[in-house]
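One structure below.
Every protein chain but one is kept in place in this view of the complex.
What follows is chain A.
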Amino acid sequence: MRFFIRDDAAAASAHVANYMVDRINHFAPTPAHPFVLGLPTGSTPLGVYKALVERYKAGEVSFENVVTFNMDEYIGIPRDHPESYHSFMWKHFFSHVNIHPSNVHILDGNAPNLEAECVQYEAKIQAAGGIDLFLAGMGEDGHIAFNEPGSSLASRTRVKTLAYGTILANSRFFNDDLDKVPKMALTVGVQTVLEAREVVVVALGARKALALQRCVEQGVNHMWTLSALHLHPHSMIVCDEDATLELQVKTVKYFKDIEQVARAQGFEQILPSKFPIRPATLPTTIVTDEFPAPTIHSPQPTTSRLLRATPATEYPLRSRSPSPDLIPRHLRVTPDTEYTQDTEYSVISRSPTPDFMPDRMASRIGEPGLLRRSTPNPAQGLQQHQRSRSPLQNLTPRTNIMT
């Protein structure tokens, strides 16, 4: 999980908006291959939408080939009710950008068959090729979308009864009249969010501090549904200083430090993919129980292995996870770079974390005879030893995968 702390809400929102704009632009969406965006509502993402609209008006991003899926919608209030999420999205985002209405998907809270609506929604997400980036906010109780505490972490799009606290909190938008507040909603599930290729969460203000602490410092917990994000290979949380109130100083410092170090290394984790990811050229996703080699090639989408109920890879992934982005540029192997022995800088074909290197006491003695004698398969042992020492030999097959 990547975790960014910004000084205030505006800076945090701007960070997220920049990230999204970079993502969309480097994806270079086309009508045949649109960028699929998951979108939230509520007060938290307002700043992000505002920043996105500004970027659009400045001509820095186009939503022409962007497909959107919204997280949730109330049941039983008219679609054009000022508090409906249709109205919210129209007012704060859709009316200001060039997104085409046919590319906009919001759950219909007035559908005759709500269950069918949910099933269709999941089908639509799959038909669109899955969500490339899911933007999310976080509830005070750590909920993501309307997945209130106690929701299954394997949940999918469904009808959800709202918690009393949420109804109470929402009543401020309905003249403080509890009777007018919708009691039910349609929402995507935790699993639906986790299946996105990337999840970006915004948490702003002191009111979110406790939930943020639970979700960042503690483990996966169904009572703080956003904590399921730990199971996602490529998630990101952006918050302001106020939201860090409950975090340990150590945690805050840790994340600030690695951001600083990463930046110093030219590795800001906003490295956009150089290659537009296209379905045709994609290799099949590798999901096996055994890791192929002691060297970790790149992070693989293994989310579903921890949530067996519904594998994350039900639909074909178009990307082998966002791996190209995670490797610093100067460490990345690109097809247009020919590495020879003359290459000045050292090329490391593995992730920055140290490799597992098989080590035996016998190898330290410096007596080859001893090593050979006590090793069941001395040839293999030596070969392995060599391979980990000379990474260049491994370059060729990996380069092929990347192209």
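Basically, a contact is a pair of C-beta atoms (placed from the backbone, for glycine too) under 8 Å apart; a residue touches a chain by one contact, two chains touch by 3 or more; residues count from 1.
Note that contacts and distances are computed from a predicted model.
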{"item": "Omitted chain, identified by the protein name its UniProt record gives, among \"Mitochondrial inner membrane protease subunit 1\", \"Small ribosomal subunit protein mS23\", \"non-specific serine/threonine protein kinase\" or \"Carbohydrate esterase\"", "value": "\"Carbohydrate esterase\""}
{"item": "Chain not shown: contacting residue from A:S95, A:T161 or A:Q248", "value": "A:S95"}
{"item": "Contact partner of the left-out chain, one of A:L46, A:V66 or A:V199", "value": "A:V66"}
{"item": "Hidden partner chain, touching residue among A:L39, A:L52, A:M71 or A:A128", "value": "A:A128"}
{"item": "For chain A, residues in touch with the removed chain", "value": "29-34, 36, 64-67, 79-80, 86-87, 90-91, 94-95, 98-104, 127-129"}
